[in-house]
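Mind having a look at this structure? Questions to follow.
Note that one protein chain is taken out, while the other chains of the complex remain in position.
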Amino acid sequence: MFEIKTPRRVCTLDITPRVSQAVENIGLTEGAAMVYVPHTTAAVTINEGADFDVQRDILTTISKLIPRGGDYSHLEGNADAHIKSTLVGVSVLVPVSRGSLILGTWQKVFFCEFDGPRARKFYVIGLPGLVKEQ
Amino acid sequence: MFEIKTPRRVCTLDITPRVSQAVENIGLTEGAAMVYVPHTTAAVTINEGADFDVQRDILTTISKLIPRGGDYSHLEGNADAHIKSTLVGVSVLVPVSRGSLILGTWQKVFFCEFDGPRARKFYVIGLPGLVKEQ
Partner (left out) sequence: MFEIKTPRRVCTLDITPRVSQAVENIGLTEGAAMVYVPHTTAAVTINEGADFDVQRDILTTISKLIPRGGDYSHLEGNADAHIKSTLVGVSVLVPVSRGSLILGTWQKVFFCEFDGPRARKFYVIGLPGLVKEQ
């Protein structure tokens, strides 16, 4: 279990190095790393890490589609964050081969905060798997 | 394989107890439970189960973004349900440790119906995995 502090209401944080470290600690060599977020107003995604504008565009566009101040039943003021969590999802899988994450050239794993700032956590679970030159 | 009857065109149903029971039946102690929906107009998500208004807001907002009566090519009257299925997704993973689901405090697993009422089904598959105090 990893702890993470999110600095703003809505933001993404690159957690790739911690996922990579977890795979090493677990001793997984072939299969997939599952990243799991045990929260209902946060999520996790894989996307471009080179140009931070991509993250900004993702968050801005999702917030335009699902505005904070919509006509919601849930009275805690964070209904939008719950909806965003369901659309982005609370887990991702990353292939692992020879003990390393197999990410694309531009891919990074991002924790997505939709109702911060908060102290959050996430899990990394190693799922052993079969890969073969196909 | 589990069977489930959905009572309305659009609704979510808490299937957490059945996922938990499946993990016990399978005998999975460490890893992840994969919940899979073999339908193209339904989905599965993990979100808040304490305040039912959250579920209502999720469904209402998604239906505003993807209205039933849009300008669609598919002539069966359920094009919206197919699109919602792709955006929410037809599988989730839940971490399992010591034979129990590791969900966050407010998390429950919900079957999402977008074109009911119908008789539906879902699968739970145990994926053995490696967890380690990280």
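For reference, chains read A and B in written order, and residue numbers begin at 1 within each chain.
Everything that follows uses one rule, which is that a contact is a pair of C-beta atoms (placed from the backbone, for glycine too) under 8 Å apart; a residue touches a chain by one contact, two chains touch by 3 or more.
Remember, it's a predicted structure, so these values are computed and weren't measured experimentally.
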item: Hidden-chain contact residue, picked from the options A:V19, A:V37 or A:V92; value: A:V92
item: Those residues of subunit A which, in the complete complex, touch the missing chain; value: 31-32, 45-48, 51, 53-54, 56-58, 60-62, 65, 87-89, 92-95, 102-107, 127-134
item: For subunit B, the residues touching the chain missing from this view; value: 1-2, 21-22, 25-28, 34, 36-40, 65-66, 70, 72-76, 79, 82-83, 85-87, 89-91, 93, 123-128
